[in-house]
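With one protein chain removed, the remaining protein chains of the complex are shown where they sit.
Each chain gets a letter, A and B, in the order it is written, and its residues are counted from 1.
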Amino acid sequence: MAKILMKGNEAIAEAAIKAGCRAYFCYPITPQTEVAEYLAKRMPEVDGVFLQGESEIGVGNMLFGAAATGQRAFSTSSSPGISLMQESISYMAGAQLPVVLVNIMRGGPGLGGILPAQSDYFQSVKGGGHGDYKLLVLAPSTIQESVDLMMLAFHLADKYRNPVLIIGDGMIGQMMEPVEFPENYKEPPLPDKPWALTGASGRKPQIVKSLFLDPLMLEKNSQILNEKYEQMKKDEIRFELYKVNPKNEILITSYGTMARICQTAIDDLEERGISVGLFRPVTLFPFPEQQLFKEATRKNIRAVLTIEMSMAQMHEDVQRVIMGKTPTEFFGRTGGVVPSPEEVIDQIVGLLDKYSGKKNTKRSSSKSKKA
Amino acid sequence: MPTVIIDKNHCKGCELCVKACPMQVLAMSKDITVKGYLYAKLDDPSRCIGCRICAVTCPDVAIEVHVNGTVFALFDY
Partner (left out) sequence: MVDNSKTIFARPESMTENVTHYCPGCTHGIIHRLVAEALDDLGVRERTVGVAPVGCSVLAYNYFNCDFLEAPHGRAPALATGFKRLRPDMIVFTYQGDGDLASIGGNEILHTANRGEKITTIFVNNAIYGMTGGQMAPTTLPGQVTTTCPSGRNLTDTGYPLRVSELLSTLATPAYIERVSVHTPMHIIRAKKAIRRAFEYQIEGRCFSLVEVLSTCPTNWGMTPSESTKWLNDNMVPFFPLRLFKEPETTA
């Protein structure tokens, strides 16, 4: 299939259709409303269900009801809206329902702003709702990757009977890039869905619920969920290394579009003889812990620099994983401010001074050729 | 003759049926069920007209009504 120039939000919407999803519930919120506007036209073309709810609370719970049919359904929103959906997400995780959610993050907290940010890492990865549950969290950095991960998300949701969350930031939603959708898309086999509510004809009634008043039953349910998360940690970790090699002096960890900005900085520094590698987690849960530890504790790495569009959230996980074996540093802008490659370069050069002792003559941040 | 069967295990002794019976043929037991409830029972079967009002008003579906021959239906239900 030829490449098409598409806006991120629309590419995500079309990817859902290509993944066989025929139900979408939405509520308008910048910067992701184009997903809804696209699907308002597209879903009817494929006899799908499109419905705008009264609020994200309504939408999250419509999604809950739709998922109980066993059919694929998804919803997208942005930070404040995702906060309103946390209750239904916790219920869907507890009731073990496959569903896909997309958070095109914007600056927070509160009404915050409408520009790109990554301040919802904790909410996404540590569980934004109540109870012992996790979401499988995927973080694309390009529009093509958003398409690929969106289609993967539906597969993983069915595979694990668990909500899957894709978090992009405003740039993922608003940027236009050429994308390609796979020709005759085939998925590996998936478990069937005997639990789906199809009507008690010829079988005993079935209940989709998360209430377990008997504490032993509720504990059992949480243990079942936990086994899935352990399985995810074994089988679903995804990450990308960029120019990681024994010459690296600094290792950057960053995800999403922030990682792409770091790549530009890395290329620029390379031309000036400074070798920096990038470790980019694609799955934020399950977090690539051993893989990061292995790269971060190589002898040639003087420090690990986490760069996020937030006030240091993934940074806490990086520190937890590295356990001080290598010095860890953080650089971040937030509120919708997107760091430039030059800012990243300044940070790197600063770190080289701090950790190498001798003055670094190449201190002046030259204009980046490829920004 | 109509008969009313009250399931002791479902009855919670709320007495709504006893009060609703137009013929006042139901009464509460003297002994209690395994759950500690007094239960309703048919005190005077001969005067029961099989009107089903006791079964209609029972919140626990503890009452079945059987008749033979024609039944005098006060209402359709």
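The rule is short, and it goes like this: a contact is a pair of C-beta atoms (placed from the backbone, for glycine too) under 8 Å apart; a residue touches a chain by one contact, two chains touch by 3 or more.
What you see is a predicted model; the values in this text were computed from it and never measured.
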item: Partner chains on view for the chain not depicted; value: A, B
item: Residue among A:6, A:68 or A:164 touching the omitted chain; value: A:68
item: Contacts of chain A with the absent chain, listed as residue ranges; value: 23, 25, 49, 51, 53-55, 57-69, 71, 73, 87-88, 91, 95, 197-202, 205-211
item: Interface with the undisplayed chain - residues on chain B; value: 1, 3, 9-10, 12-16, 19-20, 37, 50, 52-53, 55-61, 63-69, 71, 75, 77
